[in-house]
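Written below as structure tokens is the structure these notes are about.
All protein chains but one are shown at their positions in the complex.
When the chains are written out, they are named A and B in that same order, and each has its own residue count from 1.
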Amino acid sequence: MDWAALRVSLWLGAGTIAILLPLGVWFGRLLAVREFKGKLLVEALITVPLVLPPTVLGFYLLVTFGARSPLGQAFEALVGHSLPFSFQGLLFASAIANVPFVVQPIQRGFEAIPADVRDAAASCGLTPWQRFARIELPLAWPGVLTAAVLTFAHTLGEFGVVLMVGGNLPSQTRTLSVAIYDRMQAFDDRSAGVMAATLLTISVVTLMTTTALSRRVNPHRA
Amino acid sequence: MSVRPFRHSCLALIAVSLLSLQDVPLAQRAPTVAAAANLNFALTEIAKQFERDRGMRVDVVFGSSGTLTRQIRDGAPFEMFLAADEEFPNQLTSAGLTRDAGVVYAIGRLVIFAPTGSPLMVDERLDGLSRLLRAGGVTRFAIANPDVAPYGRAAEAVLKKHGLWDAIRSRLVVGDTIAQAAQFSTTGNAVGGLIAHSLVKEPGVAERGRYALIPETDHDPLRQRMVLLKRATPVVEQFYAYMQGTAARTVLIRNGYQVPQ
Partner (left out) sequence: MRDPALSVSLRQSGPIPLDVEFTCHSGEVLAIFGPSGSGKTTVLRSIAGLYRPSHASIRSGAETWADTDTGTFVPPHRRAVGLVFQEYALFPHLTALGNVMTAIGHRPRAERRSRAEAMLNLVRLGPHASKRPRDLSGGERQRVALARALAREPAVLLLDEPFSAVDRSARRRLQNEIDSLRRTLDVPLVLVTHDFEDVVRLASHVLMLRHGRGVACGPISTLMSRPDLPWLREAVGLGSVFDATVTRVHGDRGLVELTFGGGMLLAPARNIVVNTVVRVRIPAREIVLATTAPAGLSLHNVLAGVVMAVHIDTAFEGVIVQLAVGTIVMLAEVTRDAIGRLGIGVGQRLHVLIKSVSIELQASDAKSATDISAV
């Protein structure tokens, strides 16, 4: 069992959620509440990472931010290391790859709030921020929770991007999914098996916990 | 009140995000060395011995020589590169990424491998393969990717030399690395494959089937060169020297390599 790899996987999942959830809430709500020109295009663009092979994403990240690119060299000068082959690089790639998993459930969550309820909140004297924090967000919370679960589970299973962008560096970019691959190549089936079972268990437990949680949060639906 | 757990989760997320942005401190991390996949067993053993003898640790990342070269060029933080050929390290040297041109540390050999229960008969002239191919019994045959793995390149050369390349091409399963090709060959997913001698020397693998050594003359010599990259730290410099020492060479020979004099 590669504990460092497990740690990297969990941090990657948690870090991706931490970055994407606030953005997802802001953007998902925007899409749910407003109509604007080009909305269809925006929604399509958000869905793109779903259909794009992870290797394509990895490829473009390497080309754009690798040591041979001007952006990459600027980044390295600024921060001291390259963006690919670092945990930050993985986070960056993971964030992009998970955008549809975050935005769509949250958008649905906000869409499910009747327009009347939003209007009622305004008529009760709540400022736009109060409306959002006290009425809309609690009601859309199941959507937010779904987004978090999907993103976390998806990130744990990420392989293509991680391998391309991460470089399989121990303790840094070697996630559990990559470690399984690594152990298989070393003919260490036993380790690979243990780690695969661990990954499976984590995913199942995560899904169960959040389904239960969302049921507890949800029953006030009249 | 359903708002409170929600607030707690918000705070938890913020805490996690701040923590996840930090890296493992540099001082704690062992330096990373990139190595061709055929060194999977040999180098792991050498690195362990290095730690026992000198009290210093290096982390090894295995991959195909071509992929590792590409990654190094894209800024991967490896400090040393042990390739499966000379061409890939030379690319890095030309790009100005290495200390010097490096040295040849080992010479590798190809074997033809057939797992137990496979209809493939192994012999150094590939007669068995040829017969099976003619009889239509080759479902799948494994080699490494010739574009990125030097052992795959050698396998292609061997098959071409014996006039089998065109016939067997459609039956090939191509591993990303020679280790993956070995995986295919030994797990019954193929009737057999052309893989690295160093990978079948490991007892756990050897007992899975039978193999025959391919004559060196059937392909360009698998001269494996290693280089120190510009960013190499003292620990890795020592490792570089260790690789050329007696202890390391003994391990290499035991694992099926030849070592230069």
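The working rule: a contact is a pair of C-beta atoms (placed from the backbone, for glycine too) under 8 Å apart; a residue touches a chain by one contact, two chains touch by 3 or more.
Treat the numbers as computed from the prediction; the structure is a model and nothing was measured.
Peer 1: Of the residues A:62, A:90, A:135 or A:186, I need the one that contacts the missing chain.
Peer 2: The missing chain is touched by A:135.
Peer 1: Which one, A:1, A:48, A:71 or A:122, makes contact with the chain that was left out?
Peer 2: Once the missing chain is taken into account, the touching residue is A:122.
Peer 1: Considering the whole complex rather than only what is displayed, give the residues of subunit A touching the chain that is not shown.
Peer 2: Contact residues on subunit A toward the absent chain are 114, 116-117, 119-128, 130-131, 134-135, 138-139, 220-222.
Assume only the chains that are shown with their structure count from here on.
Peer 1: Averaged over CA atoms, how far is the centre of subunit A from the centre of subunit B? Could you give it in whole Å?
Peer 2: 32
Peer 1: Considering only the defined contacts, which subunit B positions touch subunit A in the complex?
Peer 2: Answer in residue numbers: 2-3, 5-6, 13-14, 16-17, 19-21, 23-24, 29-30, 32, 37, 40-41, 44, 59, 61-63, 71, 73-77, 177, 179-180, 182-183, 186, 202, 204-205.
Peer 1: Under the touch definition given earlier, write down the residues of subunit A that touch subunit B in their complex.
Peer 2: Within the complex, subunit A contacts subunit B at residues 11-12, 14-15, 17-19, 21, 62, 66-68, 72, 76, 81-82, 84-88, 91, 134, 137-138, 141, 167-172, 182, 184-187, 217, 220.
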